[in-house]
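I'd like to ask some things about the structure below.
Every protein chain but one is kept in place in this view of the complex.
This part shows chain A:
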Amino acid sequence: MADPNPARTFADPEDPIIAATVPDHYTPLLDGDPPAGENSRRPLKGFLVILSGLVLVGLLMALIGENGPSVSQDSQQNDLTLNAPAESTNISAQFLEPASRGPSAGVSEKSFRLHSGVRAPFPWSNTMLTWQRTGYHFQPEKNWMNDPNGPMFYGGWYHFFYQYNPDAAVWGNIVWGHAVSKDLIEWLHLPLAMVADQWYDTNGVWTGSATLLSDGQVIMLYTGATNESVQVQNLAYPADLSDPLLVDWVKYPGNPVLVPPPGIDDRDFRDPTTAWYWPDGKWRIAIGSKVNKTGISLVYNTEDFKKYELIEGVLHAVPGTGMWECVDLYPVSLKEDNGLDTSFNGPGVKHVLKASLDDDKNDYYAIGTYSLESGNWTPDNSNLDVGIGLRYDYGKFYASKTFYDQNKQRRILWGWIGETDGESADIKKGWASVQSIPRTVVFDKKTGTNILQWPVAEIKSLRKSSKKFDKLEVGPGSVVTLEVEKATQMDITAEFEIDKEALKRIGESDVEYSCGTSGGSAQRGELGPFGLLLLADEGRCEQTPVYFYVAKGTDGQLKTFFCTDESRSSLANDVDKRIFGSTVPVIKGEKLSMRILVDHSIIESFAQGGRTCITSRVYPTKAIYGAAQLYVFNNATSASITASIQTWAMKSAYIRPYSSHQES
């Protein structure tokens, strides 16, 4: 094939050899442009004094004015390292492809899923695209959605708001969508709660949170992008508190209530949290931001939610983490299984601090102590601080937000699950993004270092026909079909035991395993991988394995990894096909267990009761509708496993627009 562009003079970054040797372009600072402005007139001393004075003033103003986001060599280094997240990469075991050109070309690892130009783009049919829509996850009827906003329980209803584009299947023109539910599963779509109709939110009605006051008031704080693109915080409240559906909202006429403080960029100030009550009788809220590359959380106090005072210092800061979006701070009980009101503090309680990192599009949390004396939050383990330690979810999961459900005394987490397919497919299918099934959040008493997330119990109301597969022996290198009714909408629980002899025999590994850099389910080890094959067609051309991989690390300790392998999830080339996951702590005596919610193009997986979670978006072309099947597999080289699996076909959830004829 003739080179279509023989005249290309720049190095082809798709050639891995060249990519590795292309030097960073470095030009010495003072070159190029000749100095300008030689004054050629006969100098007059007085005139010159005035002129040079004016020029110096102008110079000073120009230098101050150019203090926008600073670009330094240091930040370049940080960008490149942040561009290579530890747990995910586009390497596919099956096809010999050059490594993605990501970090070496200064490009985000996430961005380019299309590999070197040999294969044509996938011809998506309407049948395939229609199948992708979920059966029981929250999503609007069409168009783009992103962050969850202001979740709360009020007037007997669970309220959910969300970032929404009423005009297109891509981000833009953002307003607040609204829906209500009795059980967090079946939803009624209501009219838009807030639109961009004020100067202080005309460029975007962005993310915010709700605070319920004891006198029955509902406070909604949200970020507005003003007519001059400054990020400000605004107050809104229901027009009619006696309307349990809270259809109409009023914006406080004195908005904005908060503008970026000195030292904070106009564009680094967003996502106010739910407020918590402080012993001094005032309320506090947190707002994420950054200073250079240090992610921070500012704290304000207020008595009336209209006037605020910036509290000196920050709630917390972690260098190198970049902008903190959607900050969340909430208490968890160390002893009880119920959730706690956001204002709760005291003995027997720890506080989770969470941030969504703009840099790598992941949600990180850390467990720590929130001191009522100092007002500081300190992580239990600074090595696992916010942004450098644990993640809520090791797959596609962002901008998450919790709320206290006073109805059932639970702390509930919502997460935005975006698309990982090609954007032209989103436009063709007319929608983009879903929300995770709401998850309860509790402190993991067994490890003391994790939280546990679990789909809300109400999801079980969708379970119908059940099947049990008890103590299935799956030998090394085998696959067993599990006959189920509807492999595209399932709830699955599975427990695995590795044969004890193999566990004793296992040798040490000199290379540390990692889901993201492994060959996925195709890479065989002595004690793994084994698990389930989801959305697999009969010939298993397409399959999405969710599996455990047990190995002895370089330190001689057994480690368990929990991964989702998208590398063969679809024959299409214009979709992300990563391998995600993480280690999962396994307490002595625990069996390896997983729970999986399969719902068309979304798979939510939970290991060890929700200690490690992975959400995945997949877009099969063949393993759809009736052609999708379920298998259990064991690709270990020497160990047999015993699997006990229970599956339920899931009904679809009733998620429709509300009409006044309906009963509540």
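In this text, contacts are C-beta pairs under 8 Å (C-beta built on N, C-alpha and C of every residue); 3 or more make two chains touch, one makes a residue touch a chain; residues count from 1.
What we mean here is this: contacts and distances are computed from a predicted model.
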- request: Among "Integrator complex subunit 11", "Pectinesterase inhibitor domain-containing protein", "Auxin-responsive protein" or "IBH1-like N-terminal domain-containing protein", go ahead and choose the protein name stored in UniProt for the chain not displayed.
  value: "Pectinesterase inhibitor domain-containing protein"
Task: May I ask which residue of A:H189, A:K282 or A:K361 touches the chain that does not appear here?
output: A:K361
- request: Taking the full complex into account, find the residue in A:D328, A:D405, A:D444 or A:D574 that is in contact with the omitted chain.
  value: A:D574
- line: By the document's definition of touch, the residue of A:G208, A:P256, A:G288 or A:G322 touching the omitted chain is A:G322
Field: Hidden-chain contact residue, picked from the options A:N149, A:S181, A:Q231 or A:S436
entry: A:Q231
- line: Logged for chain A, residues touching the omitted partner chain are 1, 4-5, 10, 13, 24-27, 29-30, 32-33, 35-39, 43-45, 48-49, 51-52, 55-56, 58-59, 62-63, 66, 68-69, 71, 75-76, 79, 83, 101, 105-108, 111-114, 117, 119-121, 168-173, 203-204, 206, 225, 229, 231, 265-268, 322-323, 358-359, 361, 422-424, 427, 574
